[in-house]
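Of the protein chains in this complex, all but one are displayed in their positions.
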Amino acid sequence: MRVSEQVKRILDGYESDNPGTKANLARILMHGRLGGSGKLVILPVDQGFEHGPARSFAPNPPAYDPHYHYQLAIDAGLSAYAAPLGFLEGGASTFAGAIPTILKLNSANSLARAKEAPSQAITAGVKDALRLGCAAIGYTIYPGSDAAYDMMHDIAELAREAKSYGLAVVIWSYPRGGNLSKPGETAVDICAYAAHMAALLGAHIIKVKPPTEHLELEAAKKVYEAQKIDVRTLAARVRHVVQSCFAGRRIVVFSGGEAKDLDGLFNEVRAIRDGGANGSIIGRNTFQRPKEDALKMLDTIIQIYQGKA
Amino acid sequence: MRVSEQVKRILDGYESDNPGTKANLARILMHGRLGGSGKLVILPVDQGFEHGPARSFAPNPPAYDPHYHYQLAIDAGLSAYAAPLGFLEGGASTFAGAIPTILKLNSANSLARAKEAPSQAITAGVKDALRLGCAAIGYTIYPGSDAAYDMMHDIAELAREAKSYGLAVVIWSYPRGGNLSKPGETAVDICAYAAHMAALLGAHIIKVKPPTEHLELEAAKKVYEAQKIDVRTLAARVRHVVQSCFAGRRIVVFSGGEAKDLDGLFNEVRAIRDGGANGSIIGRNTFQRPKEDALKMLDTIIQIYQGKA
Amino acid sequence: MRVSEQVKRILDGYESDNPGTKANLARILMHGRLGGSGKLVILPVDQGFEHGPARSFAPNPPAYDPHYHYQLAIDAGLSAYAAPLGFLEGGASTFAGAIPTILKLNSANSLARAKEAPSQAITAGVKDALRLGCAAIGYTIYPGSDAAYDMMHDIAELAREAKSYGLAVVIWSYPRGGNLSKPGETAVDICAYAAHMAALLGAHIIKVKPPTEHLELEAAKKVYEAQKIDVRTLAARVRHVVQSCFAGRRIVVFSGGEAKDLDGLFNEVRAIRDGGANGSIIGRNTFQRPKEDALKMLDTIIQIYQGKA
Amino acid sequence: MRVSEQVKRILDGYESDNPGTKANLARILMHGRLGGSGKLVILPVDQGFEHGPARSFAPNPPAYDPHYHYQLAIDAGLSAYAAPLGFLEGGASTFAGAIPTILKLNSANSLARAKEAPSQAITAGVKDALRLGCAAIGYTIYPGSDAAYDMMHDIAELAREAKSYGLAVVIWSYPRGGNLSKPGETAVDICAYAAHMAALLGAHIIKVKPPTEHLELEAAKKVYEAQKIDVRTLAARVRHVVQSCFAGRRIVVFSGGEAKDLDGLFNEVRAIRDGGANGSIIGRNTFQRPKEDALKMLDTIIQIYQGKA
Partner (left out) sequence: MRVSEQVKRILDGYESDNPGTKANLARILMHGRLGGSGKLVILPVDQGFEHGPARSFAPNPPAYDPHYHYQLAIDAGLSAYAAPLGFLEGGASTFAGAIPTILKLNSANSLARAKEAPSQAITAGVKDALRLGCAAIGYTIYPGSDAAYDMMHDIAELAREAKSYGLAVVIWSYPRGGNLSKPGETAVDICAYAAHMAALLGAHIIKVKPPTEHLELEAAKKVYEAQKIDVRTLAARVRHVVQSCFAGRRIVVFSGGEAKDLDGLFNEVRAIRDGGANGSIIGRNTFQRPKEDALKMLDTIIQIYQGKA
């Protein structure tokens, strides 16, 4: 594998990492149809934990099978596939080497009660990622939750272990709990803050939700107004989030958010691209449609990142 | 031991496991009268912890003796015998090699108070399973309990350790606690969700209760209705649970549930079979009858799984 | 040391233990005047923690000295001596090899507040037992306490470690806390349940209090009545507890309970013997009398177990 | 590097440390424009965690880039640069050897709720400091918080580990929480107490806020009055804090406190110098101005410590 110039520039941002970790980042960035472009699209499938199997897979029953998602990600030419332990175990050997995988180490579920201290169960470890041949670990933090300091401490330990083995680290940074209002969870100040903290925690790839124009914290609002930070368009907000991740030295990807119509989704992706982010993580929108529809949708998204759509 | 084609197909589902773990799964699947058929019947005896000795064994006093259960499982031609530490220690040498055993690592008891965060005591470890020559570890999680995330984290650690030694992992997934209603504990949406989470946690064998037609979660109910998921018969519900376990790539067994008359039990087993599950775990119904009666009952159950009754 | 046939039969019950542990059990069972008979009398001195020094030792001041208890146990021809760390350290070298010792790993004290979650402090470890030349570790659990699951987890870990070094494990199983009523703490159903759980936790020697006729749990009461379990005499109740410990495959000993007159004590011991238990653990009744009186009392107890009194 | 006499005298105060730790302290004390003088100015950048990226960096956007701070510290001739994991990772290789770095191991953030037990998340470890080539670890304690004992225990463990590898230890001691009043957080008695505890915990460099004249604790107030401890000027209070750090055997530095005008800041620095402290840690005042302004400001501060301004 010859690493492209664009990817080389991205890797240069990870200057403190060992060659093993850089190689795993390169595996993701050089893979699939966007390989070498510095853009990436990741398929995440943790809906089974989050919403249960029926809500996740009944709309498209072949998706009950773990092989389905590996094959979908491969057929669509995606950059990587992320899932919890069992789902990766279910296809890790069949698809060994066929697509970079990310082992999601923690997960929430809909049976757990809502609290001011929302958290997630740690359901796998770094050694599992190694035995399954993964390129990276994934972990969710809930900034704002009364459990956030514990979650941060846990990922700090897991990330150190992962990096020592040459794995990359992906952090899902989803503000919630504590004093945060519901709109605050996707407010642009909170989203940029959450992304920045993921970067400070040592994440290689940072995953946040597309931010809204809302500003949650009074102290931040003053600064946004005084400094005239542009948050009027999604592209501008994405650019602000990317800047908040070490001025672009970290890979930032955005989730597809709530299910919406395809045009809405494509416009969102265009804004993410125009804001200078590195790509998308798209779950439900992908595997809850018939495969043909999903492949067509992903083809369009990839073309958007290629500047062709 | 020559592994049958049916068992080989099942083992193929465990593609990420090392040969040690596959061999232990094969030990269970090739043992007893159902050996090689892909079906299995397991004898679990953790009633001593759950209900105390008198409620468990006084109806059939020979059952106070740990040897009784080993011998019963052997005489009935069952696939494996599962019990807590002390009960296995009591016969592990006498019956070494005579029947695959599963060490149950955690247990609840009736002296503990009911709470919104029900849990179990961890009463043994993976190293105990090794020194006792077990084929697998067993562990119960309570999805829905405020203690569920901790229980999941614990089994994630124990399962990783077990797999590294070539042991198999059996998870009892029993929803309770938190916001769950009493009927919700056996609701079909909850049961399928609980089974799916056990699979995501990396279980090789998943054990749940036979689900009722009840739907607990509003968000799930909508999907069951929209997607017209058939939950009208027990067989259909079992089929849904099996599908929820990676589209049949994981072994799923069902408990006998509350004590009932024999015909009720046999019909339940037929539904489990017809739903495509792999078998039954039958405790109280077995050892709380005179041995002759138990053997006759188990013979019928085995014949049901053989398609002869 | 040539192990007697009776002791050999007892040791056969511990079929999963390594030779080191069996040898330590044999050391206890072959020691003292009851050596070889399958019966045993143990001197436990943890009153210093439980009630403080004045209440424990002022009635017989020589007992302030740790040597006193070693010598008393030796002079009386007892089977073993059990005490917390400091008390064993105080004589372990002087009396090395003179009598088997049991290091009590946890202890409560009267300064701690009564709670619904009573527990004990862990005040020593398995490595301490090794360096002091002990034959066994001792540990108390409080079934029913809101802290019971933690206590069980702790002894499970300690017992595994102890067994790996060839030590034996003694569990004091004292129900209390949670929803248990005061009479429930010594109710026969609770006592048998507590003894059974100690056996399931892997104890070699189980220590409970003499049970009363009271039945605490409704669900259990029904079974005791339906199955006509005889609980009218202490001997019958002891027999029921012994049966609950794997049908006699585990050594069961009883405490002397509350201080009472000597005839009351001797009758209790006779009932324990007639119920088929293995012996007694007698603390306060022993060291709170002048040594001559204590020796005379212990002589009678030993004669009772020998069938001579 | 030839260590100056002044620095040698300071190092003599760390008589129990190994040569590795002394060498790292020397690296800091011999670096930059104040190198060799016994004075030091450190640039700390943990505002990203504390206040989020916009509030921290939008006033001077180049500061979003981790390289900016390394370069600023180098260009200004500062003694060391302190930051959380991600920010150091972002430039550790480019600036390897160019300036001593301090890895801040824990951090708070503005999304966490105010409580009586304020704490911080541990976001990095000692091994991270080693792989990033740092000279020291940094850690914040909150004396007075209900979480203070845990924070102290954590830094005790981390400091022991750091010293064993030859790293130095910097403690930020910031009283808050529990019964402390808001003015009490910077009261001179509390500040001296907090500094003394950091020294007792084994810190090599102690960082506190400039204390006010306020006295918080009744018991302390009496002593301050009886012993006529001079707390009327900031210089006197600084002198008292320095004395409280082992009579000057420990390096004490002060933060710049709340943003204020430059003259106010310079006067504060003069008082710190006149009180005999070793220097300043200046964050927000530095990187929230245009670089030229910041360099001019730092030049003045350095000249103050050189006695030239």
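Quick notes
Letters A, B, C and D mark the chains as written, and numbering starts fresh at 1 in each.
The definition used in the following text is that contacts are C-beta pairs under 8 Å (C-beta built on N, C-alpha and C of every residue); 3 or more make two chains touch, one makes a residue touch a chain.
Since we're looking at a predicted model, the values are computed, not measured.
In the entire assembly, the chain absent from the figure touches the shown chains C, D. Within the full complex, the residue among C:Glu89, C:Glu213 or C:Asp299 touching the omitted chain is C:Glu89. Note on the undisplayed chain: of the listed residues C:Ala23, C:Ala98 or C:Leu132, the one touching it is C:Leu132. Across D:Gly52, D:Gly90, D:Gly138 or D:Pro175, the single residue that touches the chain missing here is D:Pro175.
When the whole complex is considered, the residue among D:Ile190, D:Ile205, D:Ile272 or D:Ile304 that touches the unshown chain is D:Ile190.
Contact between subunit C and the unshown chain involves residues 48-49, 51-55, 58-59, 61-62, 64-66, 84-94, 107, 109-113, 119-125, 127-128, 131-132. Mapped onto subunit D, the footprint of the missing chain covers residues 13-17, 143-144, 146, 148-150, 152-153, 156-157, 160, 164, 175, 178-180, 189-190, 192-193, 196-197, 199-203, 217, 219-220, 223-224, 227, 229, 240, 243-244, 246-247, 249.
Criterion: only the chains that are shown with their structure count from here on.
Setting subunit B aside and leaving every other chain in place, the chains that still touch form these groups: A, D | C. Chain centres here are Cα means. That of subunit B falls 58 Å from that of subunit D. Shared contact sites, meaning residues of subunit D that touch two or more other chains, are absent. Viewed as a network of touching protein chains, the structure reduces to a simple linear path.
Pairs of chains meeting the touch criterion: A-B, A-D, B-C.
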